[in-house]
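Excluded from the complex is one protein chain; the other protein chains are retained at their positions.
Up next is chain A:
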Amino acid sequence: MSLLRGLLKYYSSCQLKSIGTECSPANEIKMCVTGVCCPVHMNKRSMFGVYDNIGILGNWEVQHQIMGFRGNELQRLTRKKRMKRIRFLYRHFKRFGKHR
């Protein structure tokens, strides 16, 4: 429970920070505990990795709440539709430098 509270505090503080900056880091990608209530918060280092196999061992009732998007910068920007930065990067790498 204390871990959930801590995560909520972090998430809310990120929300406040994101109003000022144009790119909001923690809004889309958030990492939460799977939501199963059990004494995992006791010792983070020794309990690392517990509940990773909750899908296999738990009938897929609870899912990992991880935003599963992995890509290089161009793919991430395309997803976010940051067209100005995409256009700049395209022109930069296509026209200047060694690899044209």
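Rule of thumb we're sticking to: a residue touches a chain if its C-beta (ideal position, glycine included) is under 8 Å from a C-beta of that chain, and two chains touch if they have at least 3 such contacts; residues count from 1.
Please note the rule applied: contacts and distances are computed from a predicted model.
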What is the protein name, per UniProt, of the chain that does not appear here: "Large ribosomal subunit protein uL4m", "Sodium/hydrogen exchanger", "1-aminocyclopropane-1-carboxylate synthase" or "serine C-palmitoyltransferase"? "Large ribosomal subunit protein uL4m"
Touch residues of chain A, complete complex, unshown partner: 22-23, 25-26, 29, 31, 36, 38-40, 42-43, 46-60, 63-64, 66-70, 73, 76, 88
